[in-house]
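A short write-up of the structure that comes next.
Of the protein chains in this complex, all but one are displayed in their positions.
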Amino acid sequence: MATELPGFLALVVQGGLLLASGVTLFAGYRVIRGPTTPDRVVALDTIGTNVVAVAVLVAIRTGRGFFVDVGLVLAIIGFVSTIAVARYVTEGDIIE
Amino acid sequence: MHLIRAAVVAALVVVGSFFLLAGTVGLLRFPDVYNRMHATSKATTLGAASMFLAGAVYFGPGGGGLTSLVGIVFLFITAPTGAHTISQAAHRMGVPFHGDAAWPGEDGENGD
Amino acid sequence: MQPTPEILFAALGLPFLGALLVPVAYRALGERVADAAAALALVCFGLLLTQAGRTGTVAVPWIPALDVSFVLYLDGLSLLIALLATGVGVLIFTYSGGYMPGEPGQARYYATLLAFMGAMVGIALAADLVVLFVFWEITSVASFGLVGHYRETASAQRAARKALLVTVAGGLFMLVGFLLLRWASGNVLETATFTLVGTEGSMIANAEAMRAGLREAGLFTPALALVVVGAAAKSAQVPLHFWLPDAMEAPTPVSAFLHSATMVKAGVYLLGRVRPLFLPSEVAPLESEWVLLVATLGLVTMTVTAVLAVGATDVKQLLAYSTASHLGLITAGFGFANHLGAEAGAFHVLNHALFKATLFLVAGIVAHEAGTRAIDELGGLRRDMPLVALVTAIAALGMAGVPPFNGFYSKELLFEAAYEAAHEAGGIAWLFPALAVFGSVFTFLYSIRFLMLFFGEKPELLGEVHAPPYAMLAPPVVLAGLAAVVGASPQLAVDAIVGPAFGSAVPGPPEHAMSVHLPTAVTPPLVMSAIAILGGTAAYPFYGRLHVGVRRLAAGPVSADRAYRTLVGGTERASHTLLARTQSGQLRTYATWVIATTVALALAGYLAAGVVLPPFTGIGLAAPTVVVLAVAVVGVLAVGRAPSHVAGVLTLSILGFMIAVFYVLAGAPDLALTQLVVETLVLVVFLLVLDKLPAFYGDPDRSRALRDGALALVVGGTVSVTVLLATAATPGSPISSYFAERAPVPGEHGTIITDFGGGSNIVNVILVDFRAFDTMGEISVVAMAALSVLTLLAMRGRGEAE
Partner (left out) sequence: MSDGESTVIVRTVARVVFPLVLLTAIALLLRGHNLPGGGFIAGVLTTAAFALVYIAYGLDYPDSGLFGRAPDGVSPFDSGPGLVDGYRYLSAVGLALAAGSGVVAVLLGVPFLAQAVVFVEHLPLYGEIEVASALAFDVGVYLVVVGALLTIVAVVGAE
């Protein structure tokens, strides 16, 4: 699979990578500023989404399928932390 | 690599990037958490899913492509649930709504 | 003839095996486990007996990387000690069967005693200094457990700590001495060695060269002194004698076994063993450091502790001081350069074990049957226990050095050795025989005092005294019988066992065979013995006054025990002060000290090594990576300003995500996966514990914040420097290429490939094959961490509930 990408695709992928990592900066701003905890969680979820995108884009760029796994695992795992924080802010205790 | 396939991949990547960008703009610009959530869940489901789809097209039916499709399924199950849970939590901890929106079943009164 | 390896290893291993099995055996046999242990000791004794007369080494490699091999060496001296350990062991286990019923912790008692016996055999047979040291410390630990056997008694616990501190601290001095010896052996021998004796490349086989090498480096006296300190601590030599009387808190069989017959003999055994190393065959007495140090130490101990024994009020205390005194005698014997000294030392090892173990067992019987150990409250026991009185008479007269009992012969040899040394050197050396005679007067005094427990009037207060059970009676009878045989026919014992033992303590081949018999002519040593006995007899009517005087003297300011208490008390106070500052119960204090210490050590290491930071060559990173790292830095800075715990934890997650992205961009999917799953789990665990933390830590104190900030900066700087240095040190052929070449499956698939990893994920192959042992250790740590959490949290209330 590790064939040379066509020029325009390589450009698009590189642009996507830059964008995905760049917008984390702004999502990071929301995590830091809040103002409420749900805001931070939502922003963190967005960062997670960006990481998924980065993983898939790197997989395309390198032609190595296993980078997609990183995105897959993150898609599952991000959900767990969201639910945990949600429970924490309402119950103060995540496992009863 | 076939040119059409590459073009499809590129298009999907562009679409995904657009949604990521839009979601982040919404995250920054919208007035309260419920609105922001509305924007970011689009970024998650549509943006990341486009990326996965791009991966699926790029890698074909086996290996990374299959994983990408599974990833889409996961995203579509978990992202809305996460949004649902966090909005419920926000509501129950009393985060106020912007404007005169109200929780379904409650008449414009904030919190419960 | 060479010893049989299997038999030696069996004799060494069986006691340890037995110790492991005791808890099981105790469930099945109950108190009969004493008989089983005695049988096991008897088997070991028998095994060793088959090896009598053989000399040589057997070896298996142990830590080949350090050139430490498990070498056993058998000769006369080691056979004597090993036979004593197992032989007396048989009797002690039998005796325990009568003494211990009704006592707490019997399984623990027998297991420890068996392990001790094995360790003692190990000390005797070890030819390698490291092996010797390990067994040496095992006996110290066993002694600690046995002295502190009565866990409820505070004094027993104190005594156990004291015994452990003194003997182990002495052992550490000895270890340094051993290291000096190894260092010297590296200079003068072909290869550096820990082997003390038995092989061609051993230290004793090259004693002359070793001495020269040590002297050249100026280390002869330090090495000698260090080894002697270890031996002195173990053998209760002045001024390290004070732990022994306290150790009498142990059950009496233990006192008889460890603190008179065997463990305390380890020190004098070591002196006898290294004697040929430090002592040339021809030397003037006052010119040898060995004589000056060891003989003086022995004679001073012999005299001081004999005097102290007169001041004892408790039967076992008297015997303890007397033990130290007789160990002094043995030390002094080995200390004299002439062959008579070695004869005295080797012979007295046997004699002392015979009579002192007997007396301890008698003391146990007396305490058990009469209900008291106070000397003043006892007397006239002869009527109730005639057989015990006879046994005591044989042993006590032997201890007093009265002919024709066993102790007389070895003491004669010592007098003769001291006299010869004084005669040869003249002048101040005459203090040697004078001191020996002076000490012997007191030896005679307390021996007779002990014997008088059985004679005279029976005090009114002393109730009915029962005859002891046979299990307790038989061992002292056997021992006293042996003592009587030695007394009646010393040459028999010498030919059988003492002669070869004496040979091991003499440099080079012995000049003549040892011969001992009753004196037939008036010789200087005979006169010295007569002075001691007559002087003692003359002084005995004044025993009461002497007793009071000694007690007053011992209570004075000059006391080793007092020095020990000051030292330990001071250390305790110092550590209390230090603890209050470093371990205040607040996590931040612990963290501060731990981190600061680590950083200080690391930085000091870099300074000492004089490292140079690699030059800065610019950032060679792609644009996305730079963005990611920048976001990470922003996230980290924001953590410190987070308004709540949850906000802080969530902000920290930015860093986690960014590191994961960095791994992806750098082409390390394994690491990214790990980072992500760990990140999530850490978040969950954080959320689990967050509500246990106080919401705020109060208003931040400016000075403390500054201090913490400075510390954080230093820590960050140290870590950066470490990373820079670690990544800059690129070896010529990096190990990664080694792994990369060998990890994957070779092109042509065989049926089974065992050469190397055989997987295409090199990270995983490294984890499970190349460095699988590390992974083993890591998962053990993970399991231990879980157990710690379980113990700390789930069982938190148990200590309070009980």
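Per-chain numbering from 1; labels A, B and C assigned in written order.
In the analysis below, a contact is a pair of C-beta atoms (placed from the backbone, for glycine too) under 8 Å apart; a residue touches a chain by one contact, two chains touch by 3 or more.
Please read all numbers here as calculations on a predicted model, not as lab measurements.
For the chain that is not shown, the touched chains among those present are A, B, C, taking the whole complex. Checked against the full complex, the candidates A:5, A:43 or A:72 give a single residue touching the omitted chain, namely A:72.
Where subunit A meets the chain that is not shown, the touching residues are 66, 69-70, 72-73, 76-77, 79-80, 83-84, 87, 91, 94-96. Interface residues of subunit B facing the missing partner chain: 74, 77-78, 81, 84-85, 88.
Within subunit C, the residues in touch with the undisplayed chain are 669-670, 673-674, 677-678, 680-681, 684-685, 688-689, 692, 745, 749-754, 757-761, 763-765, 767-769, 772-773, 775-776, 779-780, 782-783, 785-787, 789-790, 793-795, 798, 801.
Simple rule for what comes next: only the chains that are shown with their structure count from here on.
Counting C-beta pairs in contact, the pair that comes out ahead of the other among A-C and A-B is A-B. For the pair subunit B and subunit C, the distance between C-alpha centroids works out to 68 Å. Each chain gets one centre point, the mean of its Cα atoms, and the points for subunit A and subunit C are 59 Å apart. Annotation for subunit A: residues 37, 41, 50, 64, 66-67, 69, 78, 85, 89 touch two or more other chains. Taken together, the subunit A residues at the contact with subunit B in this complex read 1, 3, 5-6, 8-9, 12-13, 15-16, 19-20, 23, 26-27, 29-30, 36-39, 41-43, 45-46, 49-50, 52-53, 56-57, 59-60, 64-69, 71-72, 75-76, 78-79, 82-83, 85-87, 89-90. Subunit A contributes residues 17-18, 21-22, 24-25, 28, 31-32, 34, 37, 40-41, 44, 47-48, 50-51, 54-55, 58, 62, 64, 66-67, 69-70, 73-74, 77-78, 80-81, 84-85, 88-89, 92-95 to its touches with subunit C in the complex. In the complex of the two chains, the subunit B residues touching subunit A come out as 1, 3, 6-7, 9-10, 13-14, 16-17, 20-21, 23-24, 27-28, 33, 36-37, 40, 43-44, 47-48, 51-52, 54-55, 58-59, 63-65, 67-68, 70-71, 74-75, 78-79, 81-83, 85-90, 92-93, 95.
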